[in-house]
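Pasting a structure below so you can have a look.
All protein chains but one are shown in place.
Moving on, here comes chain A:
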Amino acid sequence: MTETTGLPPTRGPLVYRQSIWTRVTHWVWVVCLFFLLLTGLQIFNAHPALYVGQQSGFEFDNAVLRMAPVNTPDGPRGQTTIFGQTFDTTGVFGMSGTADKPAYQGFPGAVTIPSFRDLATGRVLHFFFGWIFVAALFIWFLASFINGHLRRDIIPRGGDVTGLGRDVVDHARFRFHHRRVYSPLQKLSYFTVFFILFPLIILTGLTMSPGMNASWPWLLDVFGGRQTARTIHFGSWSSWCCSSSSTC
């Protein structure tokens, strides 16, 4: 290790890019989303199929994704079916584990909490961190509205829309301009996460609650049924993963 890997000597003004509210809620979300993601996969494993519509087709087919172990002449294999296309995913989806101790389940135990099949515990943890996630989001929105973070950094303005094209081209050429303000793409990413993706995750989650369905029946109509909401809920975290990596 040479000295070049260390920090440059502190020169010039120290810039605080984020307020304490943004920093604290950020790390709360990091912990929450870690648990929400991995307990979510545990919950998915209890019925590793996703459907479109109000109900799950047992005597008709409305599945868009299904992971299942199947018996073949070569022994059991794990299969994943997406939109009618079936793939052999032995070792990862549908069937994982070792040869002498195979696990016949959707996602492997390496990415679920707990690592063994335990829907009850998955649900307990998922709802606990769901509450904290929503509380932190509420605090962040309130603080960001008051301290101007939303207006200044998140909500895209006219200049961001017109500058979007050039920003995309710059990114594609790996020409990054690190300024004190967010670039149009950064703004758009954060705006999408906070105003579309997070609300979508929360509302599709609530749509799966039979209690909430009674209170807010419009949820079922907005998302096209409980099973569609479950599919969107599953899909929205994968888009969150994509967008969080793109804003880094």
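Everything that follows uses one rule, which is that a contact is a pair of C-beta atoms (placed from the backbone, for glycine too) under 8 Å apart; a residue touches a chain by one contact, two chains touch by 3 or more; residues count from 1.
Operating definition for what follows: contacts and distances are computed from a predicted model.
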item: Protein that the absent chain corresponds to, by UniProt name, given "Molybdopterin-dependent oxidoreductase", "ECF RNA polymerase sigma factor SigE", "Tripartite-type tricarboxylate transporter receptor subunit TctC" or "Response regulator"; value: "Molybdopterin-dependent oxidoreductase"
item: Which residue of A:15, A:99, A:120 or A:172 touches the chain not shown here; value: A:120
item: Residue of A:57, A:75, A:148 or A:199 touching the missing chain in the full complex; value: A:57
item: Listed residues A:148, A:199 or A:217, member touching the removed chain; value: A:217
item: Residue of A:110, A:181 or A:196 in touch with the missing chain, whole complex considered; value: A:110
item: Hidden partner interface residues of chain A, rising order; value: 6-7, 10, 35, 38, 43-44, 46-47, 49, 51, 54-60, 109-116, 118-121, 123-125, 127-128, 130-131, 208-215, 217, 220, 226-227, 230, 248
